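Input: one structure, supplied below.
Shown here: the complex without one of its protein chains, the others still in place.
Letters A, B and C mark the chains in the order given here, with residues in each chain numbered from 1 onward.
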Amino acid sequence: MSEIEFLNWVRGPGFQIAIIIFVAGVIIRFAEILLLGRKPNLAEAKGSEMSSGLRTIITRSIPDKGTFQRSMFTVVAGYIFHLGLFITIFLFAPHILMFKDIFGFGWPSLPTPVVDAMAIVTIIALFAVLIHRMRNTVLKFISTKEDYIVWLVTILPLITGYIAFHRIGMTAPTLLAIHILSVELLLIMFPFTKLMHTFTIVMSRWYGGAISGYRGVKS
Amino acid sequence: MSASLDKGINALKEQVDSSVAAFFSSCTHCGMCADACLFYTETGCPTATPITKVEPLRRIWKSEYTLLGRIGKMFGLNKKVDDELLTKWEKRVYDNCTLCGRCSMVCPVGNDIALMIRKTREGMAAAGHAPEGLIGATKRAVTIGSPMGVKLPALMAQINHVEKDTGLKVPLDVEGAEYMLLLSSMEIMNFPEFIEAIAKIFTKAGVSWTISTEAFEATNSGIQIGVSDIAAELVQRIVDAAEKLKVKTVISPECGHAYMAIRWDGPNLIGKPFNFKVRHILEILDEFRKDGRLKITGKEEQRLTYHDPCQISRRGGVIEQPRNLINMFSNNFVEMPDTGKMNWCCGAGGGVSTNERADKVRLKVFQRKKDQLDEIKPDAIVSACSNCRIHLEDGLEEYNMDIPLMSLTETLAEHLAD
Amino acid sequence: MTNNSNKEKTLGEVMRSRGVSRRSFLKFCAATASMMAMSPAMIPKIAHALESARRPSVIWLSFQECTGCTESLTRAHTATIESLIFDSISLDYHHTLQAASGHAAEEAREAAMNENWGKYILVVDGSIPTDNPGYSTIAGISNLDMFMQTAAGAAAIISVGTCAAYGGIPHADPNPTGAYSVYDVIKKFSNNQLDGISSATLAKAGEGSVVSKPIISVPGCPPIPVVITGVLTHFLTFGTIPELDHLGRPKAFYGQSIHDRCYRRPFYDKGLFAETFDDEGAKKGWCLYKLGCKGPTTYNACATTKWNDGTSFPIESGHPCLGCSEPDFWDGGGFYKALSMPTENITQTAIYTAAGAAAVGVALGAMNKSKKNNAVAAHNKTTIDDLEK
Partner (left out) sequence: MSDFSIVQFNIQIGDDLTHNVKPLLHEIKHGLDKLVETGQTSIIDLRSIPLAPGEEDKILSMLGQGEVQAQLNALGLSEVTETQYAGVWIVTHYNDENHIISRFIEVTTMPEILCSQTEDIMAAYSRLTVSLEDNV
């Protein structure tokens, strides 16, 4: 297989396979969760489930002062790499073209050097997160193989994307193909790992906020 | 004698619902819940990390309710829930957790971890992995009517004392009364001043109230041990009494989990809404304040702080009321560094105080409260939960601290204008 | 043959006999160095080597091709220099350019082969059909046979154009003629995967050990004319083949991507793109990435060598690079689809998948629900007697 054939495969059938698994997986996971249902609360309500659930979806992004001080590394590093992932995935011009091709609409991009710098920051943050996970007693204790695999499939597209953009070591088609392949790996792993939190966070925050809000507690 | 692993596993299966499934799907193992849990911050022991306490429930969810888990189960690849696991987890779930719910407040993906631990206890108890102390208390609660073994004659004796001391009447079994007061065993045995305070306040306020001789115990061991069947039975006793006396409102006394049990879990345990209201005593007192029924005289000048009982504040939503009430009689109220919904647990709720095995650890984690108190150096602590109060006294003694503890209701009663 | 005597002369002698001055020769060498992307410091060395080089025989075979490569070469505007090089070689067979036809032409080829066995340069344009020899024959000889016979005695093979280098348009999906590139045909031969090859040819190919012949690929549709002559000149000058990349292309021309040398690269870096062919961005000469430019994955010298006597190259004229010098450029999902876009219709895939998955999800969700209901039904009431084992 030549490198262009390889690139054409990952841009074509490979991407298709990944999308099928990703879309099917995410929908099945959602159905699995939502169709389990939840008993209505019979206690007299003190607040609205819906509004406090919706509020928590937003407010839980900001930790309270005490929590920020106690978990500062997790919060700061978490913010950096999540923001970095958002910028590198959604605000890089070539990526927007892909979304435009799929969704039929695009949005403005950030200048390439900004995205480039952000990719480096994100990679550094992710390595810091990994080291933290391996050295912190709690994280070491609670981490499973999945946590490390998910870390790897998350950082791979960043690293391969960075290398592909700067064309280090190999020719552009091969590097681009490797980058797309690493994204496909991420897409395939997505529905079956904790990566699902990207979507289910809306549900879990809503449920958490609703449970508190029903009792009149702003969470 | 019929507890079994199968029964435990079935109980865990029953506990999974869409919220639990969403919670497990969202957990990223970030570890922030550990920093929110005093059993971790004060012991440094990673096994106290809240989210790991729900491992038995997580395994059941994963292998029974997810596609990948179902496939794994077919090939026998899943991690199993067995007695070995449950034995290992017993201490984590019962001794090292007060269900205080602080973890639920900090979880960045919004997981109600305390709820999941409460659910995990259902499986643990059904599988015969509940601690001795809690089993004993639960048996007493069902057979005698109180986890501490307090019977009606003991209550009658205390009421007699109160009536003699104050010259006020404590109404028993009055049909059609507006309020029906519940009491915790601890109040009957350790703090009878509470009954006295209620008698004074309610008489002054001019409202009709009563205590049922058939259901006066507010605590619910079934909630703490994690057996909904028993919890429902205990709730049903109160519901029957309240319906019999046709009261409008049932009052939960100064006890955290009692409020949780009757106010929030009660209707769901018996499977139907109550036809009366349930209020915490602080909510009632705050209503009296608003209606101008509370006339206060004299202000305390000493530095007062308020210890939020977890189930009343964070898990119960009664946060402003105690502050409104304290400000009626205090000129020098000071908040702890983390307060209200973010307070730190005293370390003995959720059945930990009933579980002798956990005595050592509950005193160790009291260090957290000590640090908070050291920071603001109050002259006295006000609280609204007898269980917190007893443990705070224990803890202060253990750490050689001399700070008096006051019940909010009792202190308020002392400041009533004539 | 009339030019036999010429073959014994050195290039310098041939030129001088034609009245080409030393100064002209120096100019030619300077142009050659520039064209081959060599350092100007190499000019004296080129001059010296060309002085003493002898005219090699060149056999040019055209198979499944469009003659575009030959057109490109003969339309080269640096006419003086090109003709000089072609004067310096002995183009013994090229069925488009030669005067001879029919048997005479084929005889010329055989004669050149016999005279220069092991020394001539074989230039191939067009792909070679392997499915059925009847798809393309010359003088009754299948392309495959003619190629294998001629390749057997070549000093080196130059695959000119994308068809010869990668298979090109004939090779594009679904490849009805079983067309393959020069390199692939030789690889198939060495793996014994070739049918329809005559036993005589087989013997000859084996004898000349076709497998070990150096192959230089000069892809492009068409290739830049100076690249063709540049490779020939290099061979003439140094008697060796130039340094090649992993696809067998001379690094001097194919060492950097179009994107790397594109003057519009700063717009890419700044995120300024033409969105359509007639918008403001297009008028301002912004980057054509979004219009499907294959510059980033295409290795060629267009951006510096340019076309039509250095007038411009496609991007300079406002059109994205098609990637014609890369393998399978016809099957790359469309000329106007940006590189980061999937080549298949992902939207449709996603919609169909979502529909299917929704059904599966509802089924699995129902299974979950019934499993839970069963657990609730199997609930055995716990009393205080059931708290211990």
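By definition in this document, contacts are C-beta pairs under 8 Å (C-beta built on N, C-alpha and C of every residue); 3 or more make two chains touch, one makes a residue touch a chain.
Since the structure is predicted, the reported quantities are computational estimates derived from the model, not experimental observations.
Although it is not drawn, the missing chain touches C when the whole complex is taken into account. Note on the undisplayed chain: of the listed residues C:Leu11, C:Ala37, C:Ile241 or C:Leu322, the one touching it is C:Ala37. Contact with the undisplayed chain is limited, among C:Glu316, C:Asp331, C:Glu344 or C:Glu388, to C:Glu316.
Screening C:Leu247, C:Ala303 or C:Ala375 against the full complex identifies C:Ala303 as the residue touching the chain left out. Touching the missing chain, out of C:Gly68, C:Gly196 or C:Gly285, is residue C:Gly285. Within the complete assembly, residues 16, 20-24, 26-28, 30-31, 33-35, 37, 39-41, 43, 77-81, 84, 261-263, 265-267, 283-285, 303-305, 309-312, 316-318 of chain C touch the chain that is not shown.
One rule holds for everything that comes next: only the chains that are shown with their structure count from here on.
Comparing the chain pairs B-C and A-B, the larger number of C-beta pairs in contact belongs to A-B.
When each chain is reduced to the mean of its CA atoms, the one lying nearest the mean of all protein CA atoms is A.
Centroids of chain A and chain C (each the mean of its C-alpha atoms) stand 41 Å apart. Chain centres here are Cα averages; for chain B and chain C they lie 78 Å apart. Residue positions of chain B touching 2 or more other chains: 16-17, 65, 67. Of all residues in chain A, those touching 2 or more other chains are 25, 28-29, 32, 34-37, listed in ascending order.
Against chain A, the residues of chain B that register as touching in their complex are 16-19, 21-23, 25-32, 34-36, 40-41, 44, 46-47, 49, 51-52, 65-68, 104-112, 115, 263-268, 271-274, 277-278, 313-317, 319, 337-338, 341-342.
Of all residues in chain A, those touching chain B in their complex are 25, 28-29, 32-39, 41-44, 46-47, 56-57, 60-61, 63-64, 66-67, 70-71, 74-75, 78, 136-144, 147, 192, 194, 196-197, 200-201, 203-209, 211-212, 215-219.
Taken together, the chain C residues at the contact with chain B in this complex read 364, 368, 371-372, 375-376, 378-389.
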